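The following block contains the structure, expressed as structure tokens.
One chain of protein is taken out of this complex; the other chains stay put.
Per-chain residue numbering starts at 1, and chain names A and B are given in the order in which the chains are listed.
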Amino acid sequence: MEDVKKKELLSVYSGEAEQPFEWSAGKYVSRFLVEMRDNKRLVGCKCPKCKKVLVPPRRVCGECFVQMDEIVTLSGEGSLYSFTVLNFGFVDPDTGIQRPVPYTCANIALDGTDCTWAHYLEETDPAKIKIGMRLRPVWEENRRGHLLDIKHFVPVEGK
Amino acid sequence: MDKVGIVGVGQTKYERKKVGETFFDMIYEVTVKALDDAGLTIDDIDNVITVSNDFWDGRTISSMAVQDACGSRHKDISTVEGDGVYGAFYGAMRVLSGSFGTTLVVAHNKCSQSRMNQITNAMFDPIYTRALGLDAITSSAMQARAYMDAFGITAEQFARVSVKNHKNAKNNPLAQIALDLTVEDVLKSRLLADPLRLLDASPITDGAAAVIWANEAAARKAKKAPVWMKGVGHMSDAYHLGDRDLARSPALVGAAGKAYAMAGIDDPLKQLDVAEIYDAFSYMELMWYEGLGFCPEGGGGKLMDAGVTQMGGDLPVNPSGGCLSANAVLVAGLARLIECVLQVRGEAAGRQVKDCSTALAHGINGPCGQSHCVMVMGK
Partner (left out) sequence: MGKRVAIVGTGQTKASSGRKDVNGQEMINEAVMKALAEAELTRDDIDAVIIGNMDHFEGINYVDTWSVDGSGGFMKPIMKVTTGGTTGTTVAMAAYYHVASGLFDKVLAIGWEKNSESDTTGAIITAFEPIVDRPTFGGAVGGLAVMANRYMHDWGATQEDAARVAVRDRQHALNNPNAHLRIDINIDDVMKSPMISWPIKYLDMCPRTDAACAVIFASEDYAEKICPKPAWVLGTTNRHNFTFIGDPSFRTMITLEECAKALYPRIGITEPLKQFDVMELYLPSSFAGVQWIEALGLCKNGGGPELIASGATNMGGECPINPSGGVLSSNPIGATGLLRVAEGALQIMGRADKRQVPGAKTALSSGFGGCYWSDLMAFSAKKPN
């Protein structure tokens, strides 16, 4: 195979193919998004067995294997459980657009819930972010029923 | 082989588009149904096997979407990406290993969500074949033509499969498409890719299914008598279509041979009471008759014409309506297995095969039925 070694190693490019998907949000996520869009408010759901409140709302409590029908309104405020500031961009497969860097992903313990919830923080300097700090959401004026109807979270003033 | 049997089954209604439901909703539905059917609780389930496919779901690690829906938290869990019968086989092996008394196997698919031709095009080799635009329909059409040429099978004989299975579906409340057809209707339906017409092809389907395996000890807790796995085999042919004799299915012969040997079957036509086989396209049912040894090579059309595989015939095939009536890819093989269980239990009201004690379930993977999995179930 001497000749092969002398030639280029080719690759086959798939091209810019897109594959559209139409995922059903389901009852629970639909309610979650509608509350965000119409009422600027976050909701979770409560398990009738273990009484834990989870966000995002989902149909079945993973621990108890029981359907959760109780929707709980949340204040939207919470404490910072953890965060990271990302310095690398990648092409978001949903938008096809490279995310601008740096950006801060955070796990937020929303008041009244028993898990954490991931979203962005406005602040991107790690020195200015403290685990445990109190946070509140900043809502977009024009909302469409999407996770990013909340632009990001910012510190609650004076806390 | 130790005994392992199915003690619970559940299926959704198969539909063209389940708009209001997520994968999670469908899996929760069938898990609850299977548990109710078995008279067991989620705590009686020792481990879980899920069946899903990243391309159809539009999610890598597609198993992640359904875990809580099948009660898998704090349990061993794994995922087979392939037809449901393969997943069911893995679930049975986990019981046979002695590590678990029960396995819950669930499968889901929402074929309505994206583009079937793009998804099935992705099974072709990206270097040599994909750019040709082959998909499940066009590649199967080539196989159908090769089969016709090799053995003189006719479009009418294909059509008879469609007539039979769509009519059988009338007795299956969960089937998607039940129709009273004539051979003419099939031959006049829209041409998809020569020689395959619309009514030769399975529909686009959303659905999910679940089965619960149990060993002898765990089965005692279940409501109903288990339907035992008597024999099983799987095997894959070559990959590139040009490396295969598309008119024949040696991998099916191999898979069935293993299953039959384990089950003590040397005359399938006599010893099987019913068969549920993967008719993704009408011609496939005829080809699989041959691979399964129901007739000699090339004899699929003749067997169909003789009426042997009709309801009331010597070996009814696809009393459920088969894949032609509902084909949630991946789920469909599990649906075949579930129908076998219902038949052996005597619970297939309206389409019950008389004195049914031994049933055969069959599923396929890959282009043109490259890989086959055969399971023989019985009392």
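The criterion applied here is as follows: a residue touches a chain if its C-beta (ideal position, glycine included) is under 8 Å from a C-beta of that chain, and two chains touch if they have at least 3 such contacts.
None of these values were measured; they are calculated from a predicted model.
> For the full complex, can you list every visible chain touched by the one that's not shown?
Visible chains that the missing one touches: A, B.
> With respect to the chain omitted from the figure, which of B:K17, B:R59, B:K224 or B:K379 is a touching residue?
From the options B:K17, B:R59, B:K224 or B:K379, the contact with the absent chain belongs to B:R59.
> For the chain that's not shown, point to the residue among B:D237, B:D273, B:E290 or B:E339 touching it.
B:D237
> In the full complex, which of A:P56, A:G112 or A:P155 touches the chain missing from this view?
Result: among the candidates, A:P56 touches the missing chain.
> Which residue numbers on subunit A touch the omitted chain?
Missing-chain contacts on subunit A: residues 9, 11, 14, 21, 23, 25, 29, 32-33, 55-56, 58, 62, 81-88, 90-94, 105-108, 115-120, 126, 131, 146-148.
> Since one chain isn't shown, list which residues of subunit B touch it in the complete complex.
Counting over the whole complex, subunit B touches the hidden chain at residues 1-2, 53-55, 58-61, 63-65, 67-68, 72-82, 86, 89-90, 92-94, 96-99, 119-120, 122-123, 125-127, 232-240, 250-251, 254-255, 365-367, 370-371.
Quick note on the criterion: only the chains that are shown with their structure count from here on.
> Along subunit B, where are the residues that touch subunit A in the complex?
Answer in residue numbers: 18-22, 24-25, 28, 42, 58, 67-69, 71, 73, 110, 112-115, 118-119, 126-127.
> How about subunit A: which of its residues touch subunit B in the complex?
12, 14, 17, 19-27, 29, 58-63, 65, 67
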